[in-house]
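Complex shown without one protein chain; remaining protein chains in place.
When the chains are written out, they are named A and B in that same order, and each has its own residue count from 1.
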Amino acid sequence: MASLKLNLSAAALIGSLLIGASPALAEAVLHRGNAGEPQTLDQAHTSINIEEFILKDLYEGLTIYDASGKIVPGAAETWELSDDGTVYTFKLRADAKWSDGSPVTAEDFVFSFRRVEDPKTAAGYANILFPIKNAEKVNKGELPTDQLGLKAVDDKTLEITLERPTPFFLELLAHQTALPVSKASVEKNGADFVKPGVMVSNGAFTLAAHVPNDSLTAVKNPNYWDAANVKLDKVIFYPIDDQAASVRRFEAKEMDLAYNFSADQLDRLRKSHGDQVHVSPTLATYYYAFDTRQEPYSDVRVRQALSMAVDRDFLAKEIYAGSQLPAYSMVPPGIESYGDPSKAEFGTLSQLDREDKALALMKEAGYGEGGKPLEIELRYNTNPNHERVATAVADMWKNTFGAKVSLVNLDVSSHYAYLQEGGKFNVARAGWVADYADAENFLALSLSSNKTFNYGHFENAEFDGLMKKSYEEQDPAARSKLLHEAEALLMKEQPIAPLLTQADLWLVSDRVKGWQDNSPNQHLSRFLSVAE
Amino acid sequence: MISFILRRLASAVPTLFIVVTISFFLMRFAPGGPFNLERPLPPQTMANLMATYQLDQPLWRQYVHYLSNAVTGDFGPSYIYKDNNVAQLIGKGLPYSIELGLYALLFAVIGGVIAGTIAALRQNSILDFTIMSVSTLGVTVPNFVVGPVLTLVFAIGLAWLPAGGWGDGSMRYLILPMIALALPQLAVFARLTRGSMIEALHTDHIRTAKAYGLPARTVVVTHAMRGAMLPVVSYLAPCAAALLTGSAVVETIFTIPGVGRYFVLGAINRDYTLVMGTVILVAIFVIVFNLLVDILYGLLDPRVRHD
């Protein structure tokens, strides 16, 4: 069958060679599956990675992620940081140009960042640039946008003043919200600057066509400073929100890349597609939050016991077919500035010991067999995977403590609205994907001041104190130590039970060259090529 | 007749008004809003967004605002697909849905009526049994099963047809989604036709016609068919409205850029304005098709009078 197909395609190829005039220089086209339709192509409004993949091909920020996921210079060629860690001076590339041929200037960046912080823009990710001086106040409407700590020293020199030293600022600049817009284009076209034919971009590709829910075509940008090294002529993004459908289109060879498929398919795809299947751990944590405002979850022993009784190996290996890793810390491993996260103490025990300890703790707290009955309501947003995890965890709690566990699922919006508006619950599912590779991004979720994110309303002065110190600490090593202490405390208190470190699943066709798995999940088409 | 049509069109205005009003307030009783995402927004950002889209104003004012804009043809911005307003989203997607839906509708009605007629004429034969079994399968097997199976067989296994996408809009791309969309409806039409054909064939005037020795085909086509079409036509209105406004399932499975997906996505994401757009769209289709069907009744059966 395979050889027959090969013959057929060979015949087709010969046929096309005979008919076509001279396709010797065939276009190099990358067919890229994307997990859904982008909600916007405006960097001020973007919020999901569907948009990130597209926008980062179209635009280039001051810093970018290379093929291996490391931060490297982008539109800025070099930069300097002042001794007190608060003033960055970026030198833009002399040959950096917009797709209309005009030069990329420092003023474009000033304009773009002011636009993001302007409360009238209502940018969803405005907080990405909050480390810039006065950004938060500008965003609240307390100061005018020109008070933002930005200065275009000359056409190619940009000076950014920070509120306080921010060790992860270069990573923030690589976020899609920090991508520049062309000042001239936005001023001329207004909200239409995102439309094909109108959009002016400074990345390796430019927007050629966009049929919502069908395809988005980007073609090579001849004005890109590094155009000589861009090997693809065209990238076509296909928005497919149905994971099974995206796998089918990959299998039908209509797409070279497919992102995020269901873990149930993993074994089958590994058998049929071998190393075209890529699983790479990412900076994301799947966790259950306990409502610490009410009995019995206000008791740290109950929280620890429930967390310990969850056999994370089972979840990772059986429910997720090995595509996720068991997690015993809130911060996932793989953050360079943080190193190994502080794991919960029970992380080193065997599952049996954990269960013994869990039972003892639960007994001490006076619940479970022989004590007060344990009735747990487990809430999650509707999704087959979350349902399977909840089913398995319910079974574990039932077997270990004789608890009565009931499941409640709601659609995404209802589920999160309930949690974010402070609704009471027992145990609820949540997840967090890093906005930028720093431990603070995960730990800040449990600050008592963080009313929307801290679903379980965990309040611990010591934890808050450690976090506060970490914000003021300028020495990276000392800061990392403070964060580790905070996490160790968090894991002892277990207001949240981290269950899994998530992984990104990709199908990468053999045609695609230059692909490297990396934990920030960054794959600019610029670094990819296709073989015929 | 013309005054009947005019009166019906006039009554569409209050109907639409009621639909819009109920839907508008119904949505707001549902928990969550367009910006309650898995990744919570900081309070400041949330406040900015609510202010930008005027969602922080009293509900009645939002309602008046929406209504007065809608009358002038401005259906508001989409909260989720921020680069487009609702009119643009629906305007872009609708032609695709209508084209695919029209093929599916024609396929379902013509195929269903022919299959049902054949089955009725050969009542209780093997042919009848086969047609009815296939149509039972058609009604039973949901399109979220039919769609993937079709792609597995024809796109991946045999590699004859594409697995999804609109492509250049040629028939190659439309065949599989059209079948998935039409199959359940085709089965309904076949069953309805068979049932009423059998009834019609048993009525006195058909028996009489047969007894007078009129050729079988003439009898069937001119007499039985007319009476038998009534339930088929009745079902035509909701079916056409459903098919032409797209199917979320089929559009998702085959990546069709239509409007069907907005019905579910809009609601799940609490994109209030987009939902209102889809609600008005469906209402218009339902009203128009019900009117057409009521006119058809009179043509099919002169006893039906509109007074």
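Operating definition for what follows: a residue touches a chain if its C-beta (ideal position, glycine included) is under 8 Å from a C-beta of that chain, and two chains touch if they have at least 3 such contacts.
One rule holds for everything that comes next: contacts and distances are computed from a predicted model.
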Chain not present in the shown complex, as UniProt names it (candidates "Cbb3-type cytochrome c oxidase subunit", "Tryptophan synthase beta chain", "Oligopeptide transport system permease protein OppC" or "RagB/SusD family nutrient uptake outer membrane protein"): "Oligopeptide transport system permease protein OppC"
For the chain not depicted, the shown chains it touches: A, B
From B:114, B:127 or B:264, residue that would touch the chain that is not displayed: B:264
Residue among A:77, A:387, A:485 or A:517 that touches the chain left out of view: A:387
Residue, one of B:47, B:141, B:159 or B:292, that touches the chain absent here: B:141
Residue touching the undisplayed chain, where the options are B:102, B:118, B:152 or B:175: B:152
Hidden partner interface residues of chain B, rising order: 11, 14-15, 18-19, 22-23, 26-27, 29-31, 132-133, 136-137, 139-142, 144-145, 148-149, 152, 187-188, 191-192, 194-196, 198-199, 202-203, 227, 230-231, 233-235, 237-238, 241, 263-264, 267-268, 275, 278-280, 282-283, 286-287, 290, 293, 297, 301, 303-305, 307
For chain A, residues in touch with the removed chain: 243-244, 262, 264-265, 267-268, 314, 318-319, 352, 382, 384, 387-388, 390-392, 394-395, 406-411, 414
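Just so it is clear, only the chains that are shown with their structure count from here on.
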Distance between the centres, which are taken as Cα means, of chain B and chain A, whole angstrom: 38
In the complex, chain A residues that touch chain B: 5, 37, 39-42, 45, 47, 119-127, 136, 139-140, 191, 194-195, 211-215, 238-242, 244-245, 248-249, 251-252, 254, 381, 411-414, 416-418, 420, 430-433, 451-453
In the complex with chain A, residue positions of chain B that touch it: 30-33, 35-46, 48-49, 51-52, 80-84, 89, 92-93, 148, 151-152, 155-156, 159, 162-166, 251-258, 261, 268-270
